[in-house]
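Of the protein chains in this complex, all but one are displayed in their positions.
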Amino acid sequence: MAMTDIVGIAVSTIILGSIYGLVAIGMTLIYGTLRILDMSQGSMVMVGSFIAWGILVVAGWNPALAIIAAFIATFILGALTQLVSVQPLMRRRSAIDFEMVTFITTFAVAMVLTNVALELFGPFQRNVTPVISGGISIYHGVDLPYQSLTMALVSIAMMAALGVFLARTRWGMAIRAVAQDLDAARLMGVPVGKLYPLTMGLASALAGVAGVFLGGLYFAYPQAGDLPLLEALIVVIFGGLGSLPGTVYAAYAIGLIQSAAEVIVGTTWSLPILYGVILLVLIIRPYGLLGKPSEARL
Amino acid sequence: MSGPMLEVAGLSAGYLDTTVIAGLALTVQAGEAAVLIGPNGHGKTTLLRAISGLITPSAGRVLLDGQDVTGRPAEQISALGLVHVPQGDGLFAEMTVEENLMMGAFPAASWRDRRAAVARVYEQFPVVAERASQRARTLSGGERRLVALGRALMRPSRITLIDEPSLGLAPVAIDAVYEAIGRLKESGATIVLVEENFTHVGAVADAVHVVETGTIIASGPYAELSADPAIVQTYLGSL
Partner (left out) sequence: MSDRQPLTRSAFPAMTSGRWALAGLAVLLAAAMPLVMTNQYALGVMITTLILLVLNISWNFVLGVAGVWNFGQLALYALGGYGAGIIMLHSSLSPWLALLAGGLVAMVAAILLAFPTLRLYGIYTSLLTFAFAEVIQYVILNDGSGLTGGSFGLPIVPGLYSALSLAASAKAYYWTALAVVVISTVLLAAIGHSRLGIALRGIRDAPAYAAARGVDPLRYRIGAFAISGFLAGVAGGLYVSYDQSISPSVMGLTPMSVYVTMLVIGGLGTATGPILGTILVQLVATLLVTHPGAEFTILGIFLLVVVIFVPDGLAGMIGRYWRRIAAWAAEGEQTETEAADAAGETEGSPDQHVA
């Protein structure tokens, strides 16, 4: 394998891993706190992409505005999703298969969001202006677009910001408390009725920001959330449900596998090879890389 | 003199299709330490959870200092001054001791208030202060129980519910725990204590209530019930 390939794989791993991390970390946050798999996360990416299209292409405004707008819009959407598709089920959670039912309800929300976009915008793939255009050449033949670089940096920054939020702020600590022991958190006076939508809003906002960047790379269209959802699911389950560190490791691991596969066997094979790897891993290590879902490690 | 701090009337509660407590009545006066004893699985823990709002009663009423709190969620009831130290200890295992304490003062308005409360707890529990930056799950059972008690002191409370504080602890640890509970009582707190181990309770208990098959079948001052041979034999083993 040539040096070019190795550098290419390394760069691609960091970029893919960072963006996977940003989308997946929201899902982990949600699983750790609410104990559900939020299937609407992918559509939040799509919403972010369309907002970026609207602000950057249609209105021609500043990219920072796109990021802020996407954050706010998807935060609200995420909170609403919790209130509509999860909160009504909370009361019955011991009587039903809570995880499967919320899987379906959040999936229904995704279906609605995707198809409203379809009705509003049609199936066309719309170009989204990159936040930053141009790029540099890192090594012979290894080009690094600024868009990708910025995406990776912003993703890492946001993941770090989330970590600080959880570790040092009152609400962040409350979220961790709910993830570790719901009853005890309630006894401390944590208003879980407000905390749940806040958490889902926050997680969706992360996905929305990811969508601003991904739109620049992969267009804005109604189904734009399908692939990110799948990739986030893979990362989250691979890394151990409910474990934030695990999600980050898994994101880069998956990024590495995919990048390596792309270089070695080509882009068409990379995703199926990824699935093949997952099949194998799940057969050998049923709980993924890190930890069982009962041990939430936010 | 105002009414009782806690009044429970005709309370029924349980889980899914099972009723664990039925028609239970209990009164606790301000400053009193009431002890609930009885066989395992007969509803003592369920009663505490129904009072603190973790589970919703199916019938009956709970009045906290005259205020009807029946059916309100735990978050709200705790804001009214009810502190519940659950069975086990209810600590946040992945958080440090200090973070656990800070969570104890979650509703407190300012960061300064919370830090002041932490300082007070450290003063009372030097062992806890020593372990301040350790993760809760690395502590021994006795230390965790002390942290849980310290956490319970982090905010002003009108009534403190403590569920089996000596469960699974070595005798030395139990001594420390009950010393802390004793200090709590001396400060004038109203306490409801669930306990299997009757040895240490004597120093703290004002009233004893026997809980069996979901209701209270006997009540009275500690001196009286501990002298009753039937009760002693059935529930208390040896004193």
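The first chain written gets the first letter, and so on, giving A and B; residue counts start at 1 in each chain.
Rule of thumb we're sticking to: a residue touches a chain if its C-beta (ideal position, glycine included) is under 8 Å from a C-beta of that chain, and two chains touch if they have at least 3 such contacts.
All figures in this text were calculated on a predicted structure; none of them were measured in a lab.
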{"item": "Touching partners, among the displayed chains, of the absent chain", "value": "A"}
{"item": "Hidden-chain contact residue, picked from the options A:Val7, A:Ile72, A:Val101 or A:Ile156", "value": "A:Val101"}
{"item": "Residues in chain A touching the chain absent from view", "value": "37, 84-85, 88-89, 95-97, 99-101, 103-105, 107-112, 114-120, 222, 226, 233-234, 237, 241, 268, 271-272, 275-276, 278-279, 282-283, 286-288, 292-293"}
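In the analysis below, only the chains that are shown with their structure count from here on.
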{"item": "Centroid spacing, where centroids are CA-atom means, of chain A and chain B in whole angstrom", "value": "42"}
{"item": "Contact footprint of chain B on chain A as seen in their complex", "value": "94-95, 170, 173-174, 176-177, 180-181, 183-193, 297-298"}
{"item": "Contact footprint of chain A on chain B as seen in their complex", "value": "15-16, 52-54, 73-75, 78-79, 83-84, 86, 90-95, 99, 102-104, 106-107"}
